[in-house]
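The complex appears here without one of its protein chains, the remainder shown in place.
The letters A, B, C, D and E name the chains in turn, as written, and every chain counts its residues from 1.
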């Protein structure tokens, strides 16, 4: 299996509901350093996993939609706790949709697996990974 | 698959037996930076992989049992070389036991996979990962 | 010159006023990974720069006062942009006060320099450093 | 599954052919920080995944064959784009051959999986991983 | 003293002349991860060290002039060994010129110190730092 990873980041405010979250129930925020890892069994016609330049642009575009926002005010997240694992899954879905739409090129439709990791500090991160349909 | 990772560290002395270990047969030591990665297919009732605060506390508790010790004197390790891979497996077992005991909460019983990585320097690490029973 | 550094982090929400800040004028947030570096010309009576355990505790105490908060609501910051450089200076002041109060031990009164660095992402950080006393 | 990782680096020049590569079609270069990860289900007779000292030596030997070279002039790569993913696959093959040849010791023949990751910057890396044997 | 740092990277080919450089006399290359650190004694009228967005753009512009190039073919470097320390000094000069030209804003003319660090691998870096005139 071949993989290629691109990294970028975004900075948001949010709060959580539920006693399990303790002081994180207060409005606070986070920098998320995001790793998007694209995988496939064989290289595409250009001899790459994915056009890494396009991958970086698409990742940045998706992060810009959330960057410098209070996630408590984002309609798509109404009633949800925007935990790091939830956001990893959400970004997985958004990047998978961009792949399906051909925004990373026709070759990228052959990708077989996607993994999205969000580092929230130097001691904690969350990830969502799955096969691409 | 969703994953959440917490990081901490411990500092120990030990020595190895066997010519393959060369100068590491002498009493020496290491700082191990430990990543404990918890994985599951679906989020729990709180919408998380695991209560990350509890996970960090339990990891620290397990590391404290070894921290600032000479592993050559720890009865549980008698007759064993406490290599990095051995210690990764050992910590896997201790954390899995804590999960089974409910120490990370009832929801954590639904975890499906655990991965323990010990970084022994900026150029070497070892890992043990397995499904949880 | 001898130095000792301890690292910890905190997570906050805030917004900035002023066109220069662009989209950061919106309510957003950040994880700040904080390095507190203590320096002195000669070691203290215990042969250390500072009791590193106490230093870590005092750093955590000061960060806890800000952790999981919306800095826009903190009275001490009213009317101020809580930029990374501003927060580095603020934490410098708070740690220096703790040193003066003897909270890091009597030996720590002999420290000559303090440097506080806040990493806001994998590509940006800010710092404030000055002589003590 | 147990794993052990060793890290080293090499520095090369190369150029790519194909419009998809944009300015990377010009002669340029890269530092590749290489992680070689060896995995097996059970430890060997010495209680390790692999003799980490030997693994580091063999990795360095393979990297030295490419280090400080213009890959456009390496006969083995004639007509190929030496992308990061291609080089990860190439190093996988070279390390697997060394394993088969017994250069990491007889015990290392029992390794089941190998993963080679090349970090080309602080924001991008590529990887090739596969079962051995 | 306040400081703000921005990080980016560029990838080049080059060769060195002189026996001291050993195999690096061959055409090879490097990824340089660049930290540009701007310092001043007091914050500017906007309450910042420098407009970090502008600083990132100007750094990228200067790196783009060298990115994906063979430095042996760059007229400005004719007859010079483009070592890491040389390149750190060169980028210092280029960034200082941009500061003088007002490209980081009028406030940035008050900067007092600039430090440019080039990381060439996980084990080596070079730096040039000086007061700004």
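Just so it is clear, a contact is a pair of C-beta atoms (placed from the backbone, for glycine too) under 8 Å apart; a residue touches a chain by one contact, two chains touch by 3 or more.
From a predicted model like this one, the values you see are computed outputs, not experimental measurements.
Q: Which positions on subunit C touch the chain that was left off?
A: With respect to the unshown chain, the touching residues of subunit C are 1-8, 43, 46-49, 51-53, 56, 105.
Q: Residue-wise, where is subunit E in contact with the chain that is not depicted?
A: So the residues of subunit E touching the missing chain come out as 18, 20, 22, 80-81, 83-86, 88-89, 122-130.
Q: So which bits of subunit B touch the chain we can't see?
A: Answer for subunit B: residues 7, 9, 11-14, 23-24, 26-33, 67-70, 120-123 touch the chain left out.
To be clear about the criterion, only the chains that are shown with their structure count from here on.
Q: What rotation angle superposes the Cα atoms of subunit C onto subunit E, in degrees to the nearest 5?
A: To map subunit C onto subunit E, rotate by about 120 degrees.
Q: Taking the mean of all protein CA atoms as the centre, name the chain whose own CA mean is closest to it.
A: Given all protein C-alpha atoms shown, the central chain works out to be A.
Q: For subunit A versus subunit C, what separation do you get between their C-alpha means, in angstrom?
A: 30
Q: Approximately how many whole Å separate the CA-defined centres of subunit B and subunit E?
A: That pair's centroid distance is 41 Å.
Q: On subunit D, where are the residues touching two or more other chains?
A: 7, 122-123
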